[in-house]
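A single protein chain has been omitted from the complex, and every remaining protein chain is retained in its original position.
Chain lettering (A, B and C) follows the sequence in which the chains are written, and residue indices restart at 1 in each chain.
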Amino acid sequence: MATKIIELEKPKLKNPLFIEGLPGIGHVGRIAAGFLVEELKAKKMAELISSHFMHYVLLHQSSSVHMLKNELYYWKAKGANQRDLIILIGDSQSIDSEGHYEIANEVLSFVKKMGTKEMITLAGFGIGESKEKPRVIGAVSDMDVIKRYKKFDIDFDAGSKIGTIVGASGLFLGLGKYYDIDGVCLLGETAGYPILPDPKAAEAILKVLSSILNVKLDFGKLEKRVKEMEEFIKKFEDMQRKTLAHLTARGDKPEGDDLKYIG
Amino acid sequence: MATKIIELEKPKLKNPLFIEGLPGIGHVGRIAAGFLVEELKAKKMAELISSHFMHYVLLHQSSSVHMLKNELYYWKAKGANQRDLIILIGDSQSIDSEGHYEIANEVLSFVKKMGTKEMITLAGFGIGESKEKPRVIGAVSDMDVIKRYKKFDIDFDAGSKIGTIVGASGLFLGLGKYYDIDGVCLLGETAGYPILPDPKAAEAILKVLSSILNVKLDFGKLEKRVKEMEEFIKKFEDMQRKTLAHLTARGDKPEGDDLKYIG
Amino acid sequence: MATKIIELEKPKLKNPLFIEGLPGIGHVGRIAAGFLVEELKAKKMAELISSHFMHYVLLHQSSSVHMLKNELYYWKAKGANQRDLIILIGDSQSIDSEGHYEIANEVLSFVKKMGTKEMITLAGFGIGESKEKPRVIGAVSDMDVIKRYKKFDIDFDAGSKIGTIVGASGLFLGLGKYYDIDGVCLLGETAGYPILPDPKAAEAILKVLSSILNVKLDFGKLEKRVKEMEEFIKKFEDMQRKTLAHLTARGDKPEGDDLKYIG
Partner (left out) sequence: MATKIIELEKPKLKNPLFIEGLPGIGHVGRIAAGFLVEELKAKKMAELISSHFMHYVLLHQSSSVHMLKNELYYWKAKGANQRDLIILIGDSQSIDSEGHYEIANEVLSFVKKMGTKEMITLAGFGIGESKEKPRVIGAVSDMDVIKRYKKFDIDFDAGSKIGTIVGASGLFLGLGKYYDIDGVCLLGETAGYPILPDPKAAEAILKVLSSILNVKLDFGKLEKRVKEMEEFIKKFEDMQRKTLAHLTARGDKPEGDDLKYIG
């Protein structure tokens, strides 16, 4: 079935800025974008499902199931110094290279139709140790973009360390060129242990983001939000690990139904 | 070739209830749905073949071969308190994530065209030990559905244990939302050893199911049916394991013809 | 690019019998079908290339390269007791399940258009030891077919050993049903060591085949043919093994150019 975007609402947006925050290292991008959605009370406009996500559903407390999906939210500017936003969050990134490209193309094509010309992607940046004050490192789709973000607290020395950005945050930025959407990737420094969500790195990104967007965020609530997310994240990552190990390491039972307890 | 549904008959059905029971943990769903097809003398209406099944055929006693396939059966209500049914059984689930999504979408699209608005998916639920009286645990596509099933002997506390449902039974339930088909997944508690079919867990599900559907089932025959299935299941699982191990662990001979003796 | 059949000639054939012999255990099917093509001086009518073959080319003595491909040959009946034939041989089978289904479907669809209603697939049958007089075991697409082949020296007890046929010979037979093409699979008993081509098992199949087809074959040439094939087969299998090991076991250098010496 490939990748499907199901539209729930068709808002009229004015030159919207697209913000991407999917799960990744320390779940930095996911936490930051999710918090933005909550704080701004952004509205859901579309859901994305894909056969490049794992083949299972998650159970809620209510015993209702939840497909792995990505979600697009929008928010309309309240003041003159603000901009309309489209925010992408989700449970998962693609489990293969092909899906990464497919999903990024589908989403970029969608936000392009909504009038998007600019994006900010949010991610973690593994440095192998925890930092009291994690920095926010910036990468751009092309050099001109740096000018626009110079005045913010972003370290644009990333390139000097010669690196790569794996997954959605990098691909969206790179593929944007073919959709005339330029932008910046904000990477919050994090230890890089995959299991632990890192709210501090997310907070560092959110501080920069609140300046860029001219929106106020109640950082007091962030820690509480992260607590709520932790259980979900733990369940998801544990499942993903087990299912992948299942499929790749051994030959038995790739098909089947399984219900796992955690904690 | 992706996934193909080959229609054999086009029955007119009235608001049919869709029941899914494919192989999985303890083959609980497969045994229960297969027994239902036998007991109700349901008629085959379609076959599904897919390039997401393993690339081999099974040999019958008669020396004739048998493609891996899923099958759709229908049954027309005999009484006023009964409903028309469409039942999905099969030899196999997809061997990759992409196929799981593709097959679920193809089947849901098919049963939707037949007028389906509601489904029951059947599966096992691995608890790591055998139980004298396995419970039936329920998960729903959305919370409202619980009301419809409250009066039956189903434990709707699944969500409190925080889990996931891997494979067809979960995906059908989750994807149903995009086809306006809601429903419940009935999970029979089973030890979870993949090789052994668990008729007791299947019986627990079938008891609940016979109340829901208002049909009488002769449980005396169940054990005999399971015996007949065991040889087939053993052959299938053994082959699947060997073929997958073949393809993934070593680099030699992914192509080729092979005929294996078992038992 | 999926799978492409490139037609070279469009012969008019009368109710042609389709014979499949691709590489597999002991290369039994491949040797038998290749020998038939040589002995009958069958003409090439089409080539099949597929992105489900490995991504390399083979070098001939002449320094010219050779794509991995399958080939379709035809032969017109010379006498009243003979039939027109279409024979499929090739360098390789698909390297994944999906490709196996895709290629079988493409070929069946092609031979169906040529008027085919019947097929014979040729394969090896691993028994773990060498036999002085390997038997030919038969599997059929449906029970009625056995009658047609009862008078030949084929053991139709295969089913009693409960097994599976992996790869092309099985899938062609199974999928044939959806193209109204029925048939038999002839499996020559072979030790099953993948590296060694087994001309004795191929000869056993060819003897049965020459009776069925009413054609005379000069078995004196068979050993010479096999010698000529051996070098090619060794090169191919060695490369396949190395390339697969390359791709799966380690993470380095899946891309790249490589030229290997053998022998």
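The working rule: contacts are C-beta pairs under 8 Å (C-beta built on N, C-alpha and C of every residue); 3 or more make two chains touch, one makes a residue touch a chain.
Predicted, not measured: the structure shown is a model, and the values here were computed from it.
The hidden chain, counted over the whole complex, makes contact with A, C.
Set against the missing chain, the residues A:Ala42, A:Leu59, A:Leu72 or A:Ala139 yield one that touches it, A:Ala139. Of the listed residues A:Ile165, A:Ile181, A:Leu206 or A:Leu222, the one in contact with the hidden chain in the full complex is A:Ile165. Even with one chain removed from view, subunit A keeps its contact list with that chain: residues 22-25, 28-29, 92-98, 100-102, 105, 123-126, 137-143, 145-146, 156-171, 173-175, 177-178, 185, 187, 192, 194, 237, 240-249. On the side of subunit C, the interface with the absent chain consists of residues 1, 4, 6, 49-67, 95, 231, 235, 239, 243, 247-248, 250-263, using the contact rule stated above.
One rule holds in what follows: only the chains that are shown with their structure count from here on.
Work out the mean CA point of subunit A and of subunit C, and you get 50 Å between them. Shared interface positions of subunit A, i.e. residues touching 2 or more other chains, are not present.
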